[in-house]
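Sharing a structure with you now.
All protein chains but one are shown at their positions in the complex.
The chains carry the letters A, B, C and D, assigned in the order they are written, with residues numbered from 1 in each.
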Amino acid sequence: MDLPLSDILSAGHLYALTGAVLVGLGLYAFITQRHPLRQLLAVNVVGAGIFLILGSLGRGPDATDPFPQALVITGIVVAVALTAFGAAMIVRQAETRAAAKPAADDNARGAS
Amino acid sequence: MTFAFDLILCLMILGTAGIALFVRDALAAIAFFIAFGNLMGLTWLGLDAVNVALAEIAIGAGVTGVLLILARARLLALGDDATCSGTPLWLRLGALAACAGFVVLLAASVLSIPPESGLDRVVAPLMPGLGIENRVTGVLLAFRAYDTLLESFVLLGALVAVWSLAPAGAWPGRPADPGMTDAPMRRVAGTFGQLLLPVALVMAAYLVWAGSDLPGGAFQAGTVLAGGLLVAAMGGTIGLPSSDRPLLRAALVLGPAVFLAIGLAGIAAGGLLVYPEGMAKALIVIIEYTLFLSIGVTLALLVAGPPVPDASHPNPEGKG
Amino acid sequence: MVWRVADWFTLAAIFLLLTVAAALVRCWRGPGPVERIMAAQLAGTGVIGVAVVLGAARGDAAFLDAALIGTLLAAIAVTAFVRGTARPGDRSEDKE
Amino acid sequence: MSPLDLLVAVPLCCMAAALLLGRAARGLILLAAPLMAGLALWLALLPPDAAYLVGQWELPLGILLRADGVARLMILATALVIGAVGLHALVEPPEKPGHAAQAETFWPLVYLLWAGANAGFLTTDLFNLYVTLEMVSLAAVALAAMGSLAAALRYFMIALLGSLAYLLGVALIVARYDTVDVTLLAQLAEPDLATLMALGLMTAGLLIKAALFPMHGWLPPAHAAAPAPASALLSAIAVKLGFVILVRLWFEAFPAITGPAALQVLGGLGAAAVLYGSVQAMRQDRLKALVAYSTVAQVGYLFLAFPLVAGAIDPGDAWAGMTLQAVAHMLAKAAMFLAAGLMLKAAAGERIADLGGLAQAMPLTVTAFGLAAVSLMGLPPSGGFTAKFLLLTAAIEQGAYLYAGVLILGGLLAAVYLFGALAACFAPATTPRTPVTGGLRTAAPLALAGLAIVMGFGGTALVELSAIAAPWAGPALILPEPAP
Partner (left out) sequence: MSGTDLVVLVLLGAGLAFYAAGSLGLLRFPDTASRLHALTKADNLGLGLVALAAAIYGGSLAMAAKIALVWLFAVIAAGTTSQLLARRTRLDEPRPDASDSAPDGEAR
C-alpha cells in the first residue's frame, strides 16, 4: 500500500525537505512584504522550517532524539519572546505615527 | 499508509504557510498561520516528538496566534489594515530567483545528511542518575540547563523590552484592556474565563508533574497558564496588573531567580548547575514548578503589551 | 494485505486532514471575518481529531495531551479573534 | 568557585534584583561595576588552561566554558565599558525626557546585555551562542528603541534574519555532526556540502549582527538616534559578539574548510567597510551619525585582519592586532559616544557646526573625545595604534600591500573626519555655552578614553594575553577531567 516514493525518500528527509521549502517561502515573503507584521509572520515561518529540519534530521532509533527536541523547544520559546517584542514595537510605531498625523487625516482614512 | 499521511501533511503545511504569507487580508493570514502551527504540531507528533508537539501547539500556534491577532486588532484601530502591498516586479523576480536557488542548495544539503542521530546513546545512560524518565526534560534541565537558564532570562528580558516601549506618562501602568468591548460577549467570555482559568491551572500543573517522566514540562505548562490568564482577562474575570506591583515583579522573577539560585548553590557541589548526588530530581521539580509560574505570567503580559496611559483605558467600571 | 484497525485509524487521520483542507478553503475564501474564524475553528477541531486518532493508532496517551492543549488554545485563539474584530458599534455596557 | 560562571551569574542576579527593586535599581551599578571588574581581572589572571564544563556534563552533550585570550580581553573590556557607562548613566539619564519606563527598564536591559555578552565570549557551544546572541540582540534593540523606534524596528527585523540564518547553520551542524561544540567540531569537520552551507549561513547571519559592509545599513540610524549611554553600549559591545563567534568559527572550528578565497572575501569586505564607513563619516553633518559611521569603518578592520591571521606564518601578531583592535574600539568608541552625548547637550544643535565654543566651556569632555579620536585614528601612543601597527606589520610581511594601504588610508580618513569634529569644538561660539559637566558625568568618558590610550603602553602584555589558548598556538585545550 505504501507509495513507491517512500522507498527513495525517508519520512525524515520528507519533513526536512518541507522545512527547507518553508525556509525559502518565508525568506521570499520577508523580502517582498512591506508591512512589518507580515514580515514578522514570515520570520516565524522561517523559524518553523528551521526547527523542522533540526528535528527531522535528528531521528533516533524509534523517536526524535531528545537533544534536537530540546534545542527546538528552546528555539520556539526564544522565537515567541522576540515575536512579542516585535509586535509591540510595530504597534507602538503605528501609534506614534497616528498621534503625529494631524486630525484632518481621519476623514481621508475613513473614505478609503 | 503512514507515508501517505506524512506526504499530505507536508503538502498542507506548505499550502497553509504559503497562504499565510501571501494572502491579502491580515486576519486570514493569521488564521492560516494558526492552522499552520497546528499542522506543525501534528508533524511533531508524526515524528514522535511529543514534547515539541506540545510546545508547538501551545506556543507556536496558540500564544503566537493570539499575539498576532491582538497586534492586528490594535493596528486596525489605528487605520492600518496590514494588507499586503505590491512590491516592484523586479524585486519579486529577483527574490524568487534567489530564494529558489537557496532552497535548492539547502535541500541538497539536507538530503546529504542521513536522518539519524546518535545522541540518544549519549543521553540514555545518563538518565538513571537524574531519576526522571523524560529525556527531553533531562536535556533541558540538566545536561543543557545552562541554555535553559539563559533562555528563561531571555523571556524575562523580552517583557522588560516590551515594557520599555511604554509611552511617556504611562509608567507605571497597566496594559491596554484586552476585554471584550461588547457587553454580552464580555459576559459569555467571562463565564468561559471563570471556567477555563482553574482548568488551565490544573492542566498546567499536570503538565509540569508529568514533565519529569512523560512529555510535558515548564514551558508547555507555562503557556497553558498564560492562555488561561488571557481568556480570563478577555472576559473581564481578572484585570491585568500594573507593571510596578511588587507581587507581580516577584512572580515574574521567581522562576529564573530560583533556577539561578539552585545553579549557584551547585558551586558548593562542584560547579555552576551541578546537582548534588541524588537530589537532581527534587531540584528539577522545584525549578520546573517555579519556572512554569513565571513563564505563564510573563507570556500573558508579553501578549498584553506595554502599559498604556490611564486615560485610554476603556474601563466601564466607572458606570454602574 | 491485512488491514489492522490501527491502519483504519491512520486512514481516518488522512481523511480528517482532508476535511481540514476543505475547511481551510472556506477560511481562504472568507468573505467576512466570521467565516474565517469559523473555518479556523473547524480546522482546529480537525487537527485535534487527528491527534486523537494518531494517539489511538500508536497507542500513546501523550498524544492526547497535545489534543487537550490544542482544544484549550484553539478556544483561546477564537476568543481572541472575536475580540480582535471589535467595532465602534459594540455596546460597552449592558442595557439592563 | 570560578569567575567563569560568576561572570554570567552576577549580571543575571543583578537583572533579577533590578526588576524587584524597581526605581531603586539604579544604585545597583555601584556594587556591580567594581565586582564585575574584579571578576574580569581574576579571569584574566587564571592559568592558561582555564575551562569548565557546566554542570559537569561532558561533551558532546554538555556546554564548555573556556577562558581563552580573546574571551579574557573582551570580558575585561566589557566590564570596563559597562561599568563606566553605568556610572555615567547614574547622573546622566539614559532615557528620553519624560519616559519613566525607559529610565526604569534601562538597568535590567543593561544587565541582560552584560550577561549575554560575557556568556557569549566564554562559551564554545554553537547553540548556546545562539541563545546569548539573542540575549544581546534583544537588549540592544530595546536600548536602540529608546532613541528611534523606526530605526530599532529595522534593526530588529535585520537582526532576526541574521539570527535565523545562524540558527539554520547550527541546525545543519547538529544534524551532520551530532555536536555543536567548537572544540569537537575542530576535530570532526569535513568540507562537504552540508558543512559548507552551514558555515556560509552562520557567517552571513553573524556578519549582519557584526554590521560588516554591506550589511551595515541598520547600524548608523539605530546607533546615532539612541541616547548616548545606549549608543555607547551598542557600538562597543553589541556588534562585537558576532565578530567573536566568527573568529571561533573561522579559526577554531572550521580552519580546514575556510579556503583562502573565502578569507580574501571577508578581508575585502573589511577593507571596503573601512573606506566606505570613513567616507560616509566624513559626509555626515550630525555628530552622532559621524561617530556611528566610524563604527562601520572600525568594524571593517576586524575583518580585514582575517586573511592576515590566516596567511601569516606566525599568526601571533595579526591575531593580537585583531583582538586589540576590538578592545581598543570598545573603549574608545564608548568614550566617544558618552563625550558626544554631553557635548550635544551643551551645544546649540545636533550638527557638528553647532559644537562651537565647547572646547572652552567643557575642556575635559572635549579632551575625552580627542583622546578617543587619537585611538580610533591609530596615532601613537594608543591601543588603536598598537592594534593597527601589528596589523600593518603582518600585512607588509605577507606582501599584502593592498591591505596595508587600506590600513594607512583608513587612519588618514579617520583623522580627517575626527579632526573636523574636534576643530568645530574650538570654533568660537555665537552665544556662550552652558557646560554639562561634573563628577561621574565627565569622569566616565575621560577614564575610558584614557584607558584606550594607556593600552598603547601595555603592548607586550596584551599581546601575550591575547595568545592564551589561541587556536593557532598548538593543540586545542585539554579538557578538565570529569569529577568522579
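Basically, a contact is a pair of C-beta atoms (placed from the backbone, for glycine too) under 8 Å apart; a residue touches a chain by one contact, two chains touch by 3 or more.
Since the model is a prediction, treat every value here as computed from it, not as a measurement.
In the full complex, the chain left out of view touches B, C.
Mapped onto chain B, contacts with the missing chain fall at residues 182, 184-185, 188-189, 191-192, 195, 199.
Those residues of chain C that touch the chain absent from the view are 5, 8-9, 12, 15-16, 19-20, 22-23, 25-26, 32-35, 37-39, 41-42, 45-46, 48-49, 52-53, 55-56, 59, 61, 64-65, 67-68, 71-72, 74-75, 78-79, 82, 85, 87-93, 95.
What we mean here is this: only the chains that are shown with their structure count from here on.
If you average the CA atoms of chain B and of chain D, the two centres end up 31 Å from each other. Annotation: 20 Å between the Cα-based centres of chain A and chain C.
With centres set at the average Cα position, the gap from chain C to chain D is 48 Å. Shared interface positions of chain C, defined as residues touching 2 or more other chains, are absent. Residue numbers of chain D whose C-beta contacts span two or more other chains: 61, 127, 131, 134, 138, 141-142, 145, 149, 168, 172, 175, 178.
By the touch criterion given at the top, residues 23, 30, 36, 39-40, 43, 46-47, 50-51, 53-54, 57-58, 67-68, 71, 74-75, 78, 81-82, 85-86, 89-90, 92-93, 96 of chain A touch chain D in their complex. Interface residues of chain B facing chain C in the complex, by the touch rule stated above, are 1-2, 4-5, 8-9, 12, 15-16, 19, 23, 25, 27-28, 31-32, 34-35, 38-39, 41-42, 45-46, 50, 53-54, 57-58, 61-63, 65-66, 69-70, 72-73, 76, 178-185, 187, 189, 192, 196, 199-200, 203, 207, 210, 214-216, 220, 223-224, 227-228, 230-231, 234-235, 314, 316, 319. Contact residues of chain D toward chain A in the complex are 61, 127, 130-131, 134, 138, 141-142, 145, 149-150, 152-153, 156-157, 160-161, 163-164, 167-168, 171-172, 174-175, 178.
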